[in-house]
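Heads up, one of the protein chains got dropped from this complex, but the rest are sitting where they should.
The letters A and B name the chains in turn, as written, and every chain counts its residues from 1.
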Amino acid sequence: MTSPTAPMAAGVRGLLDPDDDRADPGIGRQLSLPELLEALDRSGLTGRGGAGFPTSVKVRAVAGDRRRPVIVGNAMEGEPLSFKDAVLLTRNPTAVLDGLETLGRAMRCRRAILAVHEDLEASSLTAALRGRRTELARLTGGFVAGQESAVVAQLNGGPPKPRDQFRRVTEYGVDGRPTLVLNAETLAHLGRIARHGPAWFRSTGTADDPGTSLVTISGAVHRPGVIETPRGTRLLDAIAPALPIDPVAVLVGGYHGAWVPAADLEVRLSKSALAPYGASVGAGVLHVLGADACPLEIAARVVDYLATESARQCGPCVNGLPHLATAVRRLASGVRDDSLPLEIDRMAHMVSGRGACAHPDGTARFIGSTLTVFHSHVQDHLGGRCPVRRQTRS
Amino acid sequence: MPRSAADTIMSTRLHIDWTRCDGHGSCVELLPDVLTTDDFGFPMPLSHDKEPVIPVRSRVAAGHAVRSCPVMALKIFRKV
Partner (left out) sequence: MTSNGLDAALWSFGRGAGLAALGLFTLSLLLGIIGRSGRSLPLLGRVGVSDLHRTAALTGTGLVAVHVGSLLIDPYAQLKVVDLLLPFLAAYRPFWLGIGTLAADLLVLITLVSVLRARIGPRVFRSVHWATYVLWPFALVHALGAGSDATSPWFRAFALACTLAVVSAVGWRLAASFPGRGWDRQPRRTA
């Protein structure tokens, strides 16, 4: 996996460069909780796992509980298009573990657990864990297994299935304790903010979305890989190091994300700039669609995959997603049924918000974006032809 | 953060535990103003809200629905 680095603030190595901090432990590890909270507030760090929630708010929610919490670093990375957490744990596991420990000490946590997928090959991680209190949990599961309550469920000995959110994991999680689940990359940033200060973090990125992010670039590119990029970078600049090949559009946010068409690649990778596309930076997945790929064919395969990855707990998802997959497949195959887009839209709205987790919502978002951005392509398919394939279908 | 008096009005809402719900349908019968049935027999809020508001006139019926659900998938709660 190639990882060219983006320009970094002076004096601090990139996130993917092993940070030799043993020589200079700094004050990071001894921050008190109020000090850490203040640093997080001022840094404006948001989650790098998908939801993009302000980290200080998440920490506060759990810190308010009198019981000693459990902290979980989430590196499950169930999204197939995302590799950044795996790369981070391979190249710079210390950054993640430092962040986890800084947080754990400040919160007087009962347990600190790093949750990784059992398939992760991480000898450097095992080495970095020596002598630390942090536990390594090797977990199983697919797409939804990385959802925060699914991780907690598995850590509690159950199957990797999301739980109903009425009783949040922040109140009742691992071992019944208040549990704070943060993405591995978020923890790495947290540790660095504790060490180098919020001002350093804010020296890159934008005012409302500061710092850097790891992005995984895939698809029609010569050099797929993971890169560290300042937030607010223009999308076309972010994918440039990967050498894209005639991009038609970029899928931002993975299988639950949204498309940005080629004409709009100057959009900045920040919350506010991406919002009009129904997209968010999320876990930093940037998948490039080339000129020779049919977006509806890709969408059909994605929705098919998402349907099979349902945890099979919730009626609307178990029933609705296969139905959606069939409809999108029909559209991709060039079935001349003008009611298809409407039916797909109706079904997408039907499944949204009706599940224990956001799996149906994300699927609906992806489908909605596909039908919007590739509207004319959809019309062509309904007319029986695909502009990419240049074949007439019956 | 200072709030106006209007901000503190709480709404009574219905929470559906989708991991338990199996489309029995008592709730839809009791709360026709709040819920309808989707294509597969599962309750669907008419307002497309994740946790629909229960109007005052339906509060009693909502309590009945909570007790009536054979898999205890419903909860009523107040939300700011």
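In the analysis below, contacts are C-beta pairs under 8 Å (C-beta built on N, C-alpha and C of every residue); 3 or more make two chains touch, one makes a residue touch a chain.
Quantities reported herein were computed from a predicted structural model and do not represent experimental measurements.
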{"item": "Identified contact with the non-displayed chain, of A:80, A:290 or A:322", "value": "A:322"}
{"item": "Touch residues of chain B, complete complex, unshown partner", "value": "20, 22-26, 29-30, 37, 39-41, 64-65, 68, 70-72"}
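Here, only the chains that are shown with their structure count from here on.
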{"item": "Centroid distance [mean C-alpha coordinates] between chain B and chain A, Å", "value": "31"}
{"item": "Chain A - residues contacting chain B, complex", "value": "161-164, 166, 313-317, 319-320, 323, 347, 349-350, 352-356"}
{"item": "Partner chain A, residues of chain B touching it in the complex", "value": "15-23, 38-42, 44, 48-50, 75, 77"}
